[in-house]
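Every protein chain of the complex appears in place save one, which is left out.
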Amino acid sequence: MIPVGEVIGTWIAVGLTLMMFSFIYKDNPAFKFGEHLYLGISVGYYVNIQYWSTIYPLVFQQMQQNHNYWVLIPTLLGIFILLRIIPSLSWLSRMSFALYIGGFAGYSLPLIVHSLLLPQLSQTLQPYGGGVGPVINQIIILLAVFSTLIYFFFSLEHRKTVGVISRVGIVFIMVSFGASFGYTVMARISLLIGRFQFIIDSFRGQ
Amino acid sequence: MIFLKRQLPIIIAFVAGIMMWIRYYIPSEVSTNLEDGYLEWVRIIVGFAAILGILSLLQHHMLKIRMKRPGFAFSYVTIAAFALMMFAGFAPFNFPGFAEKNMETGSLFNWLYEFTFIPMQATMFSVLAFFIASAAFRAFRARSMEATLLLVAAIIMMVGRVPIGDLISNATPTFMMFGNEYHFIDFEEWTGWLLNVPNAAAKRGILLGVYLSQIAISIRIIFGIERTYMGGGD
Partner (left out) sequence: MGMGKRLLACMALLLLLPLHAYAVPAPADVELSDVANDEGNAVAISWDWDGSPTEADQFSVELRVNDQLLKHFELSQQEMQTLTDARNWLSGEVGTLLDQRSSAKAEMDQAQSDLDQSIIDKLPGSEVAGLRRTYWQKYRVFRRLDKQIAALQAKFAARTYKGEDLRLKALTWEFLNEAMRNGGEWISAAAMAPMASVGTKGARTDLFGVNAARRNDAGRLYFTVDSISVPNPGTAASDDSSTGLEQFASIPINLVPDIEYQLRMSTYGAAESNPMDPAAGGGPQLAEQISLGTVTPRGNAFDKSKTNNLVFALLFSMIILAFIILARRNPNMFIRRIAGLEAVDEAIGRATEMGKPVMYLTGLQSLSELSTLAAINILGRVAGKIADYESDLIVPNRDPVVQTVAQEVVKEGYATAGRPDAYREDNIFFLTDDQFSFTAATCGIMMRDKPAAIFLMGYYYAESLLLAETGAATGAIQIAGTDAEHQLPFFIVTCDYTLIGEELYAASAYLSREPMLLGSLKGQDIAKALMMAIILLQAILFIFNGEWKFFKDMVTPL
């Protein structure tokens, strides 16, 4: 036997799904209702997540069970952010932002080099060999990387030679975007099919 | 006072930035603890900001109701849904008919999450497919040389990923080049080439520039040149 809660829940879910879908037609009261409901629910969810998975275990439990009072420092900094509401004390929030953003800048700098910049550079450095086809491709890649980089030169005026090269760069960029676009279009269609499947299955009582 | 308001934040950003940067190169427990501890602190700091979010939400919708702006009745829905979620998540008892309290599986909170939040989220995600269709239509009205290039590449990719692409390819005559046999029209070959050669290369050019910009902005933050995020005033 299916529990009552699940039956009611599924009907509500189907109703809400249809409300949100009505957005495709045009803005209407059903969508407005769904949108505002979704907004309230999601903010409630977000606040609960922040409390139960961050503040409660990392602050309250740490102090009660492990007697770790170091967490009072970030707690204080968190309260500083709240002081933005009081204009005369809002400068205190700068301490929190400085630690948060300053620390993150230092944290991400070597990671950008390690996992983003160097791999891209390393992949470009390939041997020019393996037959006529691969060599031609390799030269095209070299051309594309160079012309795209030239396009992003901001201190050079895009005239004469630089202008021509950056035009080539924009050609490569557009072909690249076209390929990504076509690729994603096909992937997204399957998502829609999945959602229709849900509605149809629910009506058939499966 | 000027020191506290102006210099101290810049000093904090510098010290925190340099410390987190250097720790990356040091393979020791201290460095790992520093990283974990820092990320935990940031989670706590940002966690408190949720209160600002609540205040902003309530203020925005209360104002809408008080001013009787168009559609203000829907603000009641938002506030009610928010209040319900908060009550379900924070009430220290089990609701009748539910086996658990707070956020655990089997609680009212979880039920609400499963039967309202999840389906609406999934629906908005799947609505994308309709919009991609209209975006594709927009792309078909190519107005410039660049837009035409984008369109041609997109059409090759789209046709190459459906069965009809294969049918067309196999129907065309073949020719020999560099010791390999090729079809005159071969969507599978073309899509692979498009993805691996021009697409990969142009992306590389774009991304290398982006990463350099990110390094530059990080450096400007660490050295106190970039400080918009600290807010203005005195």
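By letter and in written order, the chains are A and B; residue numbering begins at 1 in each of them.
Rule of thumb we're sticking to: a contact is a pair of C-beta atoms (placed from the backbone, for glycine too) under 8 Å apart; a residue touches a chain by one contact, two chains touch by 3 or more.
Because the structure is predicted, anything quoted here is derived from the model rather than measured.
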| item | value |
| --- | --- |
| Identified contact with the non-displayed chain, of B:8, B:73 or B:210 | B:210 |
| Contact residue for the chain not shown (choose from A:42, A:75 or A:137) | A:42 |
| Which of B:108, B:132 or B:159 contacts the chain that the document leaves out | B:132 |
| Chain A residues that touch the omitted chain in the full complex | 1, 20, 23, 26-27, 31-32, 34-36, 38-39, 41-43, 45-46, 65-66, 81, 84, 93, 97, 100-101, 104-105, 108-110, 113-115, 117-119, 121-122, 124-125, 127-128, 142, 145-146, 149, 152-158, 173-174, 177-178, 180-181, 184 |
| Contact footprint on chain B, counting only the chain that is left out | 21, 24-29, 32, 42, 46, 49-53, 56-57, 59-60, 63, 70-71, 94, 99-100, 117, 120-121, 124-125, 127-128, 131-132, 134-135, 138-139, 150, 203, 206-210, 212-221, 223, 225-226, 228-229, 231-233 |
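The criterion applied here is as follows: only the chains that are shown with their structure count from here on.
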| item | value |
| --- | --- |
| Computed distance of Cα centres, chain B from chain A, in Å | 1 |
| Parts of chain B lying in touch with chain A, wherever the complex brings them together | 4-5, 8-10, 12-22, 24-25, 35, 38, 40-55, 57, 71, 74-75, 77-86, 88-90, 97-98, 102-103, 109, 111-130, 132, 136, 139, 146-147, 149-158, 160-162, 178, 191, 193-209, 211-212, 214-215, 217-219, 221-222, 229-231, 233-234 |
| Residues on chain A engaged by chain B in the complex (per definition of touch) | 5, 8-10, 12-14, 16-17, 20-21, 23-24, 32-52, 54-55, 58-59, 71, 73-75, 77-79, 81-82, 84-85, 90-91, 93-113, 116-117, 120-121, 123-124, 131-133, 137, 140-149, 151-152, 169-186, 188-189, 191-192, 194-195, 198 |
